[in-house]
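There's a structure below that I have some questions on.
The full complex has more chains than appear here; those shown keep their coordinates.
Letters A and B mark the chains as written, and numbering starts fresh at 1 in each.
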Amino acid sequence: MKRGFYIGRFQPYHNGHQSVLEHIADYADEIIIGIGSAQLSHQIDNPFTAGERVLMITRSLVSLGCPFYVIPIEDIKRNALWVAHVRSMTPPFESCYSSNPLVMQLFKEAGITVQSPAMYERDTLSGTEIRRRILSGEPWENLVPPAGSRVLSEIDGTGRLRQIARED
Amino acid sequence: MKRGFYIGRFQPYHNGHQSVLEHIADYADEIIIGIGSAQLSHQIDNPFTAGERVLMITRSLVSLGCPFYVIPIEDIKRNALWVAHVRSMTPPFESCYSSNPLVMQLFKEAGITVQSPAMYERDTLSGTEIRRRILSGEPWENLVPPAGSRVLSEIDGTGRLRQIARED
């Protein structure tokens, strides 16, 4: 059993995340998707709750063809404890997929393999860009999986983001 | 879409939980399973990590026939905020299944329907009894789904429980 771990904030979940996960699915027997900063929501940089992000991810991956777990991970605010925190919240895993420098360092110091090959770095898309487009009224729906877009519509995610970004 | 919420500590997941979930599956379109006190482990009353509990539950429900989410829920230690905390960590749900008096009261005050009919109260089995049997060396495997028992074996859950229960 090769279980792989992938972490993100998914604010929102987008095609870049989807593409990375589809690649991981070729190598892993099971995938654990950790939703970072799970306790944050209703912020300009973190508009969606962990539960809303669980829904976006799960619905977008129905045809992934690889079993996966979606686990909210609250911030522990102590980097030296973060890997132990992640491992306590997830089924055991052997490798981590990430191109985030801090995540890579923390797992490396914990003796866990981190894979960050070029093919996984296709997440040139970013949540920052999508939130910017939503706020400026530019098209963004094509950057996220259709199922994720439907979730945002159901919870009026764009309305929430625009309201909290208003000037006082 | 009727989504139902079911909460437990699952220390460990047992046949009573399984039976309740199989009944809920007849009524709900999707089930959200909240793992309470997710941050606790390595205690006599809470021996297993949230991740280990995720694994026990997920493997035991592979043939449930109803989509489900397994979500670790850390304690918020403020009862008045607990329902809001649960809702922030989970996809939206309409009803809650519980026979725990505090859970029933908290959801009732939040205006959420709680269903606690007799047929769901078949969880006469208890984690307390299973932990007692593990410690005393009595048979317990028949009280948990086979898949859950295999997880406990893989992580040496009984060895851990017996060690932390030793006298100093």
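We adopt the following convention: contacts are C-beta pairs under 8 Å (C-beta built on N, C-alpha and C of every residue); 3 or more make two chains touch, one makes a residue touch a chain.
Computed from a prediction, not measured in an experiment: that's the story for all the values here.
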Entire complex copy count, 2 subunits given: 6
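We take it that only the chains that are shown with their structure count from here on.
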Where chain A and chain B are represented by their mean Cα positions, the distance between them in whole Å: 25
In the complex with chain B, residue positions of chain A that touch it: 38-39, 41, 49-52, 54-55, 58, 69-72, 74, 87-92, 155
